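Please see the structure below; I have some questions.
The complex appears here without one of its protein chains, the remainder shown in place.
Moving on, here comes chain A:
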């Protein structure tokens, strides 16, 4: 019985992480159609922000506030300087963002060095759930992820910005004619997506090795979260991350982690063949 709960909680941890990374990508790719191959680097920027804040003597919670600001600002800078000019050229966006991702990775490595950064989990306690000992930190991570998902959903459905964003997505020209500042909406959406990825980076950091290349590990998986779930909706991201995270956790008990990640992507390809529009229709 306790194994069942451990597996479920492990799956929920991974699902939460993928949800947050996928949420940022869901905004940038799913809604705006920008294939942002530097999305993984925003996760890395988040994780490095935590390492930096903690090295300066700050707390985990401070980093959780600072990382999305840094991520969002870098995102805004990139959108304004590069992506903005490429909205009509999807292939060019792919190339430019991959170039960016290489540059960000190498800059981080040049500044911080190649060895893994030191980060500390804010809570080291474990709690007993139905006989299974489980780190409290992971439970905090899961609940934070859920509350962020809910807030994002409300942002999309209940606020003026969410309405504007959905309008721009349905028909940019019409939105422009109606007086919505589409450029501004795109810029904010991109920066918001980057900020979510940075938060994910902070939350992931205590569970993994914080190195400059860590983002690549989340790139393909988060694209699959968005494609499998159905591009452009919060429920889609939830469905997609549950599929990818759930299967990966289960497989991890039977085969090496690298092979299970590979196998999940294979399953995802088969699923994309059967349901090209994703699990949740927009």
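Basically, a contact is a pair of C-beta atoms (placed from the backbone, for glycine too) under 8 Å apart; a residue touches a chain by one contact, two chains touch by 3 or more; residues count from 1.
Here is the rule we use: contacts and distances are computed from a predicted model.
Participant: Unshown chain, UniProt name, "CRISPR-associated exonuclease Cas4", "Cysteine desulfurase", "Branched-chain amino acid ABC transporter permease" or "3-methyl-2-oxobutanoate dehydrogenase subunit VorB"?
Facilitator: Answer from the record: the omitted chain is "Branched-chain amino acid ABC transporter permease".
Participant: Please give every residue of chain A in contact with the chain that is not shown.
Facilitator: Interface residues of chain A facing the absent chain: 33, 35, 37, 82, 85-86, 89-92, 94-96, 98-103, 105-107, 109-110, 216, 219-220, 223-224, 227, 255-259, 261-262, 265-266, 268-270, 272-274, 276.
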